[in-house]
Structure formats: structure tokens, C-alpha cells
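All protein chains but one are shown in place.
The block that comes next holds chain A.
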Amino acid sequence: MALGRMSRIRPLSTVSTVFIEVVRSIPVLVILFLVYYSLGQIGIKLTGMAAAIVGLGAFYATLYAEVFRAGILGVDNGQREAAIALGLSHRDVLRKIILPEAFFSILPNATNQLSNLIKDTSLVFTIGVADLMFQAQSASAVTFEPMDMFLLAGVIYFLFYLILSKVLARWELNVQRSRS
């Protein structure tokens, strides 16, 4: 999608740009409702789980597209010039030079977005997917102690986040070390 937006082929870049700008500007909750309820009305019936995957998938795909685009644009133009002057094809310039270099600046942003994605999954309970929030909700209906249950849910999200961010931070560090 990021490549599409930067493409010199006009229709491709227009479609990608419009899709990215529209989807990314709508709150993710609205997107989930649109995918689940509105698509259902025009005959595309998705299960809650499928709608959650499509909705969050589309939303995060656009966020990632922008992260990638920033990373690719961030590569110094001299790198491109040097690669072209050596006779590399456009495909090789992208594959061997631009993308590997962009990867280093993309990585921290990409891992951030992944953490956000985990937290945003809590929204899918609104379309009936039995996720952590849903469990907390139904448990509190039984125990009449919503405070404790949601606190517990929060702690579980936090632990997930903590583990994931540690793993990703370790990975980032390894990547940076391998480079010098």
C-alpha cells in the first residue's frame, strides 16, 4: 500500500492514497461497526471474529502503510543515486538498498503500532467477539464486582504488552547491533 501511494502510476497512487487517508481517519470502533453491521445490511455477512479481523486488519494496514512510507522516504536520496549510478535496476535498488535501510527506521514505529493493536483488540467485544473484555464483562455480571474484573483485564493487557514490548525491544537491539 505504501509503495502504491508512492507509485508513479497515477490511478494506483490515487486509490492507495484515498484508501489510506479515509480508513485511517475513521475511529477504529466505527470501522468495526461498519464492517460488522453495515456490510451485513448490504449482504456481506461476517461473523464477529471475521469482522474483527477485517476491520482491525484494514485499519492497521493503513497505519503500517504510513509507517513504511515514512521509513522509505527517510532514506537519504544519495543512497538511491549511488545505487542507480552503479547500474542497479529499480527493483534491485528497492530490494537491496532502500527497503533494508528503511527497515531500521521503520522497526521502532512498527513495534509501537503492534502494541496499540493489542490494546485496540479490546474494542472487538462490542461486536460480540468473546475476547478478554467480553470475559471480564460477563464475569462481572456474575460476581457483581465490575471494578475487580476490569482491573484484572487491565492487568492482563499490561502483562501482554510488557512481554511483547520486551521481546520487541530485544529484537530492535539485536538488529541495531548487527549493523555496526
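We take it that a contact is a pair of C-beta atoms (placed from the backbone, for glycine too) under 8 Å apart; a residue touches a chain by one contact, two chains touch by 3 or more; residues count from 1.
Following the convention adopted for this analysis, contacts and distances are computed from a predicted model.
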Consult the UniProt record of the chain that does not appear here and report its protein name from "Acyl carrier protein", "Ectoine/hydroxyectoine ABC transporter ATP-binding protein EhuA", "Polar amino acid transport system permease protein" or "SigE family RNA polymerase sigma factor".
"Ectoine/hydroxyectoine ABC transporter ATP-binding protein EhuA"
Looking at the whole complex, which of A:47, A:89, A:143 or A:174 touches the chain that is not displayed?
A:89
From the list A:23, A:56, A:72 or A:97, pick the residue that touches the absent chain.
A:97
Please identify, in ascending order, the residues of chain A that touch the omitted chain?
76, 78-79, 81-89, 92, 96-97, 100-101, 104, 179-180
